[in-house]
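Right after this comes chain A.
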Amino acid sequence: MPSPEPLLELEHVSAGYGGAPVVRDVTLAVSGGEVVGLVGPNGSGKTTLVRVASRALRPEGGSVRVAGRDPYAASGREAARLLAVVPQDIAPAFSFSVLETVLMGRTPYLPAWGGGEPDDWAKARAAMLAASVQHLADRPVEELSGGERQRVVLAQALAQDAPVLVLDEPTTHLDIRHVLDVLSIVRRLAERDGSAVLAVLHDLNLAGAVCDRIVALHRGEVVTDGRPEEVITSGLLRSVYGVEAEVVPDEATGHPTVRLGAIRTTTSVSGRRAHVVGGAGRAAPLIRRLSEAGYDVSVGVLHESDTDATVAERLNLARVSVPAFSAIDPESAAGCARLMRSADVVIVCDVPFGPGNLENLRLALGAAEAGIRTLLLDQVPIAERDFSGGEATALWGQLREIAGVASSYDGLISGLG
Partner candidate 1 sequence: MRPSRSSLGALLALALLLAACSDDGSTSSTGTPSASPSATAVSFPVTVVDDDGVEVTIPAEPQRIVTFAPSMTEIVYALGLGDRLVGVSGPYDDYPPEAKDVEEVGGAGEFGVDPNIETVVSLEPDLFLAISGGDQWKAQLRDLGISVVTLNATDFVDLLGDIETVGRITGATAAANTVVTEMRSRADAVTAQATERVTCFFEVGYPPLFTVGPNTFVYDLLERAGCDPVTADAASDYPEWSVDALVADGPQVYIATPDSARSPQAIAKRPGFEGIRAVADGNVILVDGDLVTRPGPRVVDGLEQLSAALHAPGD
Partner candidate 2 sequence: MRPGARRYRRVLLVLSVALVGSALLAVSVGAVAISPGSVVRLVVWKLGLGPRPNVSRAAEVIVFQLRLPRVALAMVVGLALAVAGTLFQGLFRNPLADPAIIGVSSGAALGAIAVIVLGGGTVLGGLGVSAAAFVGGLLTAFFVYRLARVGPAVNVATLLLAGIAVAAVISAAMSLFMSFAGEEIRSIYFWLLGGLSSRGWTAIEIVAPLALLGVVGTVALVRDLNLMSLGEERAAQLGVDTARFKRRAVALGALLAGAAVSVSGVIGFVGLMTPHVMRLIVGSDHRRLLPAVLLAGPTFLVLADLVSRVVLAPQELPLGAVTALIGGPFFLVLLRRERRRASAVA
C-alpha cells in the first residue's frame, strides 16, 4: 500500500553535462511501497536522471528531495543512508571477496577504520541472502559470472538499508530466472519493507509486469506517467520508440504485453501500397502477408465488428469503415475510392456480397477501369457468394475481364511479383 508521502521527489529538474540540458523540466515522485519504472529509448535521459537523484549530478534547475531532504545539501554519508543505487555493473580494480564487497555497502554506517559491528555483518548477510549470493561469500568477485556479479551489486546496495532504491537497468546480464528473482526481490522490498523503488528498465514487458507506475521519457522530457496499462500502448511505442506493434493485456495477469510478432517499423520497406477489399475474415490472412511483404495496406469499405475490421484496427491500417449493418454512404465510398486510386494494386477478396457492401465491387471496377492494377481472389466461386440478386455476379464478371485472377492466397501473392 503506497504511503502518501513521496520518498523520492524530482521537481522540474533540468540537468546536463555542460551543453544543452539532457533532461528538461522532469517531475516525478516515488512513494514508499511503490515500484516506479523509468522507461524510454536510448539517449532519452534515464541515466542522467538517475545521476541527479543519486547526488552524482547537480541539477541545473529544479529540486531533488530524498526522504524530505536535499541530498546535495547533505554529506555523502547521510545521502548514502537515504538512497542506494544499484548500478548496472561494477568492475572492481582489485580483487575482493563477495562478502567484502557487500560489506562495503555498510560504509555509510561504519567509522573510518572499524571493521563493523555484529549488526553490520548481520545486515550484510541478510542482503546476500535476499540477492541469493550467500553461497558465494568467499569467492573473488572477478571470478563470478555476469549474472552473479549483478546480484552481488544488488546485495551491496541492499546492505545500505536505504528507504529509497534506484536501479539502473539491473537485468542487463541476467538470464530469465535471475531476472525474475531480482524483480521479485525488488517488489518484496517495496511491498514488505515500504521502500520506494525507481527502476530504469529497457524491457517494457518487464516494466509492465513489475511496476506500479511507469514514467516514460522521450528526449529528456516526461511524456507520460501512469499505470502500466495506461502507459504501455502501441501509441507510446509508435511516438516514443518509432515502432509499430500490438500491445495486448496478458490473459492471465492483465499486464500489458507487447506482441513481438506484429512489430514492424512505421515506414514500409518497399514503399508500395495495396488496397484490400475484404470482409467476413477473408482479407485477414492476406493483410498480414501483404504487410510482411512490405506493403502499406489500406482496407475498405468494411463494416465495424467485422473480423477484418478488427484486424485492421489492431494493425492500425488506413481504412474506411461504416457501422455494422448499414449501407455504404457516399462519403465513405468517396474515401475508399481515394484510397484505391493512391494504391499500386487493388485486391478484391472472395467476400460474400450483399446490398450492404455491393458498392465495394463498383468501386473496385471503377479503379480497375481507371487503370489501377487489380487482382481478384476467386477461391470461393461467386455463385456461392452472391446475395445481391445477381448484381454481384455481373460486376464480378466485368472485373474478371480486366483484372488478374488467382484461386488461392499463395497464387495471389506470387501474382503480385
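Selection rule, in plain terms: all candidates are chains of the complex that A comes from, given by their letters.
Please note the rule applied: a contact is a pair of C-beta atoms (placed from the backbone, for glycine too) under 8 Å apart; a residue touches a chain by one contact, two chains touch by 3 or more; residues count from 1.
None of the values given here were measured: they were computed from a predicted structure.
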item: Chain A in this complex - touching candidate among 1 or 2; value: 2
item: Residue ranges of chain A in contact with candidate 2 within the complex; value: 54-56, 75-81, 84-85, 87, 90-97, 99-101, 104-105, 107-108, 110, 112-113, 115, 138, 142, 160
